[in-house]
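Of the protein chains in this complex, one is absent; all others appear in place.
Going by the order they are written in, the chains are A and B; count residues from 1 in each one.
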Amino acid sequence: MKRKASEMTAVSTQPDGRRGMLDRLNGQMAAIGFVLPLIIYLLIFYAAPLLQNMSMSLHRYTRRTFVTGDAPFVGLDIYREVIGSSEFWPVVLQTLIFVVVSLIFQYAIGLALAVFFNDNFKLSGLLRGIMLIPWLLPLIVSGTTWQWMMNPDSGILNKFLGLFGINPIWWLQADHSLWAVIIANIWLGIPFNLVILYSGLQNISADLYEAAALDGCNAWNRFWNITFPLLRPVTSITLLLGFVYTLKVVDVIWVMSMGTGSSKTLATWAYSMAFGKGTSATIKYSQAAVLGSILILVALIFGFIYLRVQKAQEEN
Amino acid sequence: MMHRHSGLKTALGIFFTAIMLFPVYWMVNISFTAKGSIRSGDVIPMDFTLDNYARVLDIQLPNLATSIVLALCCVILTLVIALPSAYALSLLRVRGSRVISFLLIVAQMIPAVVITLGFYEIYNKVGLLDTIPGLVLADSTIAVPFAVMLLTSFMESIPKSLLEAAEVDGATRLRRFTSIVIPLSRNSIVTVSLFAFLWAWSDFLFASTLDGGGSRRPITLGLYAYIGAQTQEWGPMMATAVLSSIPATILLVFAQRYVAAGVTAGAVKD
Partner (left out) sequence: MRRIKTAMVKTMALSCVCAMAVGVSACGSSSQEASKDDKTIQFWDDWTRHTNGSEFDKLVKSCAPEGYTIKRQAIATSDLLNNLTTAVKEDNGPDVAVIDNPMIPSAVDAALVAGGDETGLKSTGYDTNLEAPGIVNKVTYGVPLGGSNTLGLIYNPKIVGEAGVDVSSIKDWDSLNKAIEAVVASGHKGIAFSGISGEEGVFQFLPWFWGAKGNLKHTDSQARTDAENLLSGWIQKGWAPKSATTDTQSAAWDLFLAGDYGFVEIGTWMQAEADKANAKMIPIPAKDGGVAPVPTGGEFAMVATHKKNAKEHYDKAVKVISCLSQPEKLLKVNNALSNLSAKKSVRDRQVKENAGLAQWEASIEKAQGRTSDLGLKYEETSASLSESLLAALNKQ
């Protein structure tokens, strides 16, 4: 490794005339060297599944044809079926609500906690660490716990609301199970946002705050004038990743309601068809693959928006 | 000013933590409750028992060890792949970095079932089925795209002046990478490691499809043994979950200490 490094230095100290071009070329080579493991990794692990997903959405697969491998090619038929089904648009809407509401609350609460923990007070480090425990729980455990807490007859949430004279809520009733799973999902997502945002806050220089404090800025102004703008790159990556992950959420919804009623999202729908779980035990690989493609497309659009935002930030 | 409110803040912090941790408390509560009473909804384990722990301890400890090895290996693999590429994407202006960013987003959206099916086929041919390395590789696919994206985004905020100064001093790209970029990325490296660890730790799908018959099985498979077709044994399951979160919690709290303020600022002063 050492020797290689010295060779590189040798190359970059060539006589002046060719140096610029060579150096740039050499720079590209080195950069590619650094990124090569990733490219190989992506090719091995993602290219094949991606193509397979495409192929599955264009052939009509059943359990039998999956095993025998002679699924007939049907073009875009399955896309038409899935998008044309009466369920499609309501599920899209539910997915949208699930993702947007989860994201807003996860981010806002995560940020508030990150700012809160950013001041060093007694036990702050320990408490911040402990806050991550919800993540360590297998989702089957935390999902079930939420389901029990939301039990309409004996759950702790209804008992608590009862103290304020509020009538018991049937949390997981089909018409509003979406809101119940959103609550649990927000809870699940807070540590994710807290960790990334906190780590982002730590990279903001304390000097800036000191200067602002000297200028007589109060905490609220400091947050809006320093913290928030400087956190923008971290914010955009957190939101993008949060978006992608929330779009994919299956486990917690599945454990709580099996994606029945209004809690059905594109992801749980795809899951139930790919594994033959839920209401119908019939496996529908192709329909699941169609939903997979749609989800990939949505993520792509958001990725595009992200890159635009990033570019705008760079230009600022 | 900071110290004046310290006590109050600690109290508030404990309050927030308590709310966040309530479901965790519920799990602990159930793990100490005898089977007949788990659905009684008592806030403390009235029907107290240690049976659940006695039952799971012997069976689950080896699984726990497997999970820890698995998750740590996954962290290392993720960092080995993600760190250099994030460096190239953020600071070396590699051509096609946008395309790669796009691919990373797509990669994260590929349905897990498709990935598992693909992996099974390949693993069966190369003999990686039911092995720990196979599972490490598979689990890393959850974390690698994330790690590259997050690290890239954080590395972009490293002051360019620092790197330019090092270049003038004759430091090669590799040297700039190891002695400037990596130390300055400490916060994000810890963060990424945490996630890689947790995802590998909690994976069930890959474990169930690719390591179902392995002699060493991760804890998630051990947990699911308590969910049968007709019986679900929540007591032992919750006890297993509590046991499994202890070593992981220690690791988390420990790792979180390494997220420190002023990594960048300190370096500039050097």
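We adopt the following convention: a residue touches a chain if its C-beta (ideal position, glycine included) is under 8 Å from a C-beta of that chain, and two chains touch if they have at least 3 such contacts.
Everything numeric here is computed off the predicted structure, so don't read it as measured data.
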item	value
Options B:29, B:97 or B:178, residue touching the unrepresented chain	B:178
Option touching the unshown chain, where A:56, A:256 or A:270 are the choices	A:256
Option touching the unshown chain, where B:73, B:110, B:194 or B:238 are the choices	B:73
Residues of chain A in contact with the chain not shown	62-64, 66-69, 147, 151-153, 170, 172-175, 256-258, 260-261, 275-283
Touching residues (missing chain, whole complex) on chain B	35-40, 59, 72-73, 76-77, 79-80, 116-117, 120-121, 124, 126-134, 136-137, 178-179, 182-183, 186, 208-209, 212-213, 224-234, 270
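Here is the rule we use: only the chains that are shown with their structure count from here on.
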item	value
Residues of chain A defined as touching chain B within the complex	1, 4-6, 8-9, 12, 27-28, 30-35, 37-39, 41-42, 45-46, 48-50, 52-53, 56, 113, 116-117, 119-142, 144-146, 148-149, 151, 154-156, 159, 187, 190-192, 195-196, 198-200, 202-203, 205-207, 233-234, 236-237, 240-241, 244-245, 247-248, 270-271, 274-275, 288-289, 291-292, 295-296, 298-300, 302-304, 306-307
List of chain B residues in touch with chain A within their complex	2, 5-7, 9-10, 12-14, 16-17, 20-24, 26-27, 30, 39-41, 43, 80-82, 84-85, 87-89, 92-95, 98, 100-111, 113-115, 117-118, 122, 137, 141, 144, 146, 148-150, 153-154, 156-157, 170, 172-175, 177, 187-188, 190-191, 194-195, 198, 201-202, 204, 219-220, 223-224, 227, 234, 237-238, 241, 244-245, 248-249, 252-254, 256-257, 259-265
